[in-house]
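I have a structure I would like to understand better, so I am pasting it below and will then ask my questions one at a time.
Note that this complex is displayed minus one protein chain, with the remaining chains in position.
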Amino acid sequence: MTGVSPSVGALTAEFGSAILRTVVSCGDSIVYVMRERAHDVLAWLKNTPGQEFDYLTDITAVDYRDPERPLEVVYQLRSLGRKADLRVKIALDGSAPLDVDSVYDLWKGADWLEREVYDMFGVTFVGHPDLRRILMWETYGEGYPLRKDFPLRGHFSRAEQVRQALAANPEAQYSLEELSLAQAMHDLPADMTERLRRGERGLVP
Amino acid sequence: MTRRTVEMALSTPGLDAQGRPVSLPLGVTGGEPGQTPDEYMLLNIGPQHPATHGVLRLVVELDGEVVRRVIPHIGYLHSGFEKLGEYRQYNQIIPLTDRTDYLAPMANNVALALAVEKLMGIEITERCKVLRVIACEMSRIISHIVWLGTTGIDLGAFTPFLWSFQERERIYNLQEAWTGARLTTSLTRVGGMMADIPEGWDLALREFTQTFPSVLDEVDTMFSRNAIWCGRTQGIGAMSAEDAINYSLSGPMLRASGVDYDVRKDRPYLDYETYDFEVPVGEHGDIYDRYMVRLEEMYQSNRILQQALDRLEPGPINVDDPRVILPPKSRAMSDMEAMIFHFKQVMEGIKPPAGEVYFGAENPKGELGYYFVSDGTAKPVRWRIRPPAFINLAALPALCEGALLADVIAINASVDIVMGEIDR
Amino acid sequence: MVVTPPAGGVELSAVSPNWVTTRLDFLSNWARSNSLWPMPFGTACCAIEFMATAASRFDLARFGMERMSYSPRQADVLICAGRLPFKLAPVIRRIWDQMPQPKWSISMGACASTGGIFDNYAMVQGIDTIIPVDVYVPGCPPRPEGLVYGIMLLQKKIKGESFTDPDLRQEHLLDDVGMFLPPERVDELSEPFGNSIHQTRSG
Partner (left out) sequence: MLQAYIPLLLVVAFVVVNAVIMLGLSHWLSSSRPTGVKLQPYESGMPVLGDARERFSVKFYLVAMLFIIFDIEVVFLFPWAVAFNQLPAQSGLLLVAMLIFLAVLTAGFIYAWKRGALEWS
């Protein structure tokens, strides 16, 4: 399906200024959207009868090599009925804090995808029910690995990375939800509760 | 049984590693009145567990045998594939793809080659298309059959595991004869394949396709009407079609819920539309339907293999564009121009045009997507893997709500997870 | 820090080797080496090759090893089949500590032995920085015959052991900083080698 997908025309008619620009690359049409209106655009794309992008294929982010180009959050949408694809992108320039509205309320599949983008790029998704690291351990202190300013072998030395991994507190391997469940069951040992109270869950002694 | 909410209100002065305020767990409220919380138990079905198909960790909150809540923890096999991809040329990424979904390595190689060829707009030769279809369908068979074996072990039947590895060994022999490696095949190159199939290989594959359905019939007679198997799988971990679409499931998980969506039919690649095969679709979306869909898919893959073998005729397997494919060694040593192309390609690698591409292939686990962003240099700016098993596993907490503990193991097995692809 | 054994049983390692102890060595080493219960710490692709080795064609049962013990309490040899990320390091360390003596460990595959092609932020560059390793099996993944050869090497090593060797069955726990090896040793072992040195940022 070469050429621009019909949804792009409908989108610019509907939202006008919120649609910054559209690009076609390798047969897929891409729409750049303003960050503030992104959630409305995605909700519109999902719910309007003519579009029905009911299937969220993927959420990811791209950090370009030259620092001026902003970090982009990418949504791959697909309409199973119409067999149509659309890629919605949001450019997050470095000045403002990197946060985007979560689409968990539209597609439940976005839960882990957004957590992974947060883990790898540091983009916080406002409204996400449980935003914490998913691939690295929760108290990982080296930063966001897939950023281009993050070196391939990490900031710390290998010995420091091994020490951080081996010497972490036992409660660092549990999420806050499990810790509160354990505390409700009076299972949390005293020293662990004390460290939690002081907020030293991620501290490596 | 109202859903119990966990109050995490009290925030303490401390900040955790990311600088966010740490909130001290206050306690459990909600649930039925008078239900003393200390009757519940937190259990780690942890990273080192025979039934988690790899290093998945499920923290399960139990009320006796009934599961209140499942909190999956993944990332125990996170190996930074996508970061490594940004330091590799395009053909060097292919060995990385073997190691993401190591149960179906050839299907990953083919998907990556197709993604880069779509980015560069290369049209591959006819024989290469048929060989790639053979590679994909063989991967589907070995991935589903090892799923069948390990799920059988999880539910107590050991013999299908030995049958499944018997069949897998036969395909290992074929893969080894073709690429030299049993598991990490690195079969494709951008624009072609690493090697053509050796003499007599297609006869061996045809002989496999003739005897393989009998093994499937044995498994079918052993499982499909087995009282224990049906008792443990029917009606458990069910998901409706709308939920399946909303959770972005794909592959057998989606089709078992009744959604007729197969990438080979909806967005045909490698001339899949010219092959005659059906797509099995379930109705209830429970574990039994997932089992039936995967079993039926193995029959269909077998049919596709036979049709592919019929249409396989001699011809070149690589596209003859020297900027993409290395010229044959003989010409590279004798003819100056071929040597220059050989040198340029080995030193600088392939340079696709700037731009981005998303290509989704129907992998045994679901829709495996590769999203490449290239800025014209030899190494991609971004290599994103759309992992089907990762997204299918995200639906596990919803599937396991209120099930029994033994069912959590069965549901987890039915999702068909491979941790290498989930944690990337 | 090294754990001194309890005072209860007579300490065999203090006895000087004589005919009785060598016969006793022979008997116990023969029994131990021919009934090694593996703890398959299977993480990635090598675990699939380990399953193929345990299945009927390359049958581990010939070595008395088909009884997989998934709990460290009954395990004799910890086979780390597959790559080990930093998030999994405390798990393998805890499982190794919870295995009773006598215990051995096989590091199966290039990724477990040296970090393999994953020379990045997420991967332990060789599990010998985390736990002591007896046999390294090269290969990515090693062929089942390669793993079986590694196991036969381990059996030969076990047959060579003796009770009278004092520093054999010692528990080497993490030190108070939480490290198994001194930091400079870990850095030296994890040095990048081969072409991964040139993996700087491209273009």
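So that you can tell them apart, the chains are marked A, B and C in the order they are listed, and the count of residues begins at 1 in each.
Following the convention adopted for this analysis, contacts are C-beta pairs under 8 Å (C-beta built on N, C-alpha and C of every residue); 3 or more make two chains touch, one makes a residue touch a chain.
The shown structure was predicted, so the numbers you read here are calculated from the model rather than taken from an experiment.
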Across the complex, visible chains touched by the hidden chain are A, B, C
Residue among A:9, A:94 or A:170 that touches the chain left out of view: A:170
Which residue from C:17, C:100 or C:182 sits in contact with the chain not drawn here? C:100
Of the residues listed, A:14, A:99, A:160 or A:187, which one is in contact with the missing chain? A:187
Which residues does chain A use to touch the chain missing from this display? 170, 173-174, 178-179, 182, 185-188
Which parts of chain C face the unshown chain closely enough to count as touching? 3, 5-6, 9-10, 12, 24, 28, 71-73, 90-92, 94-95, 97-98, 100-102, 163, 169-171, 173
On chain B, the omitted chain is touched by residues 38-39, 41-49, 57, 63-66, 404
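As a working rule, only the chains that are shown with their structure count from here on.
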Let me check something: if the centre of a chain is the mean of its CA atoms, which chain is farthest from chain B? C
How many angstrom lie between the centres of chain B and chain C, each centre taken as the mean Cα position? 30
Per the C-alpha centroid definition, the whole-Å distance linking chain A and chain C comes out as 38
Please report how many Å separate the Cα centroid of chain A from that of chain B, as a whole number. 22
Which residues does chain B have that touch at least 2 chains other than itself? 75, 78, 80, 83-84, 87, 375, 423
Touching two or more other chains - residue numbers and ranges from chain A: 65, 136-137, 145, 150, 152
Using the touch definition up top, name the residues of chain A that touch chain C in the complex. 65, 136-137, 142, 145, 148, 150-154, 157-168, 173, 204-205
Given the complex, residues on chain C that touch chain A span 86-87, 89-90, 93, 119-122, 124-125, 129-130, 174, 177-180, 183-184, 186-187, 190, 192, 199, 201, 203
Considering the complex alone, what residue numbers of chain C touch chain B? 41-45, 47-49, 51-52, 55-57, 68, 70, 82-83, 85, 87-88, 91, 95, 117-118, 120-123, 140-141, 143, 199, 201-203
